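Complex shown without one protein chain; remaining protein chains in place.
== chain A ==
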Amino acid sequence: MSWVTFFQQLMNGISVGSLYALLAIGYTLVYGILGLINFAHSDVFMLGTYFAFFMMVIFLLPWWLSVLIGVALCAVVGMSIERVAYRPLRNAPRISALITAVGVSFFIENFGLVTVGARPKGFPRPDLMKNVYVLLGARIQGVTFWVPVISILILFVLFSIVYRTKIGIAMRAVSKDMETTRLMGVDVDRIILYTFALGSALAGIGGVLWACKYPQINPLMGIFPGWKAFTAAVVGGVGNVVGAMLGGFIIGLAEILIVAFFPGLTGYRDAFVFTILIVFLLVRPGGLMGEAVREKV
């Protein structure tokens, strides 16, 4: 493989990886706090693309404003899911919440199929994403370049929130000890809502950027990126924000590079990612950055 091809693939991997990272953080934030895998997360990712799509196509709003509104709506949807579906089950057995999460996911997907239909829609991309740049002799698509740049900026904002603000301190506290956090005067239900808002906004951004890279959107488009981002969260250590980001980049790079080096394995691209998931669950369920798994009693 030539250097140029390798570099192109590397950029491509980083670009896909940064999208997994954005999505994985939503899984990990919610898991860290509620011990719940929010299966509906990948559907919020999908909704983000549709929200932005309709803002552009029906309301004819500029691209950036449509994305902003789409992301805000995702945050609202995320909070609504928590309020309507998960909060009433806060003290129920965990399996009930898990089944509910699957139910919410199916509901959103099928609601999408009924209302907007299964036929994919073309997602309008700004020129910025369509340009082609020449970088170190390699031709790099605008989207491949800008997606990681934007993602990393967003991750920076996220880390500032989690590690530098009062709400961030409360989030990390809730994830360790919900009851003691209550004793500190923290309205824990509100912190959980913020967590869902934050994770869902990231999913919305991820969705829009994904649609810039693969500009065909449909109501089931979230499923595979969702599973892969979940894998990324497991690889990084579920509940660990830095780990989720790391896992996202690892999965993205691994998936792209394995195909680049072994073109014969192209058909096994997805299987490869899920093999990583299974191996990690067997060998190192705590992930790269997670602590040893301990059962909460």
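General remarks:
Throughout what follows, a residue touches a chain if its C-beta (ideal position, glycine included) is under 8 Å from a C-beta of that chain, and two chains touch if they have at least 3 such contacts; residues count from 1.
Methods note: contacts and distances are computed from a predicted model.
Only one chain is not pictured, and the protein name UniProt records for it, out of "AIM24 family protein", "ABC transporter ATP-binding protein", "GMC family oxidoreductase" or "N-Acetyl-D-glucosamine ABC transport system, permease protein 1", is "ABC transporter ATP-binding protein". In the complete complex, the residue from A:Ile169, A:Ile223 or A:Val242 that touches the missing chain is A:Ile169.
Considering A:Met184, A:Leu265 or A:Val279, the position touching the chain not shown turns out to be A:Met184 (whole complex). Of the residues in chain A, those that touch the hidden partner chain are 166, 169-170, 172-173, 175-177, 179-188.
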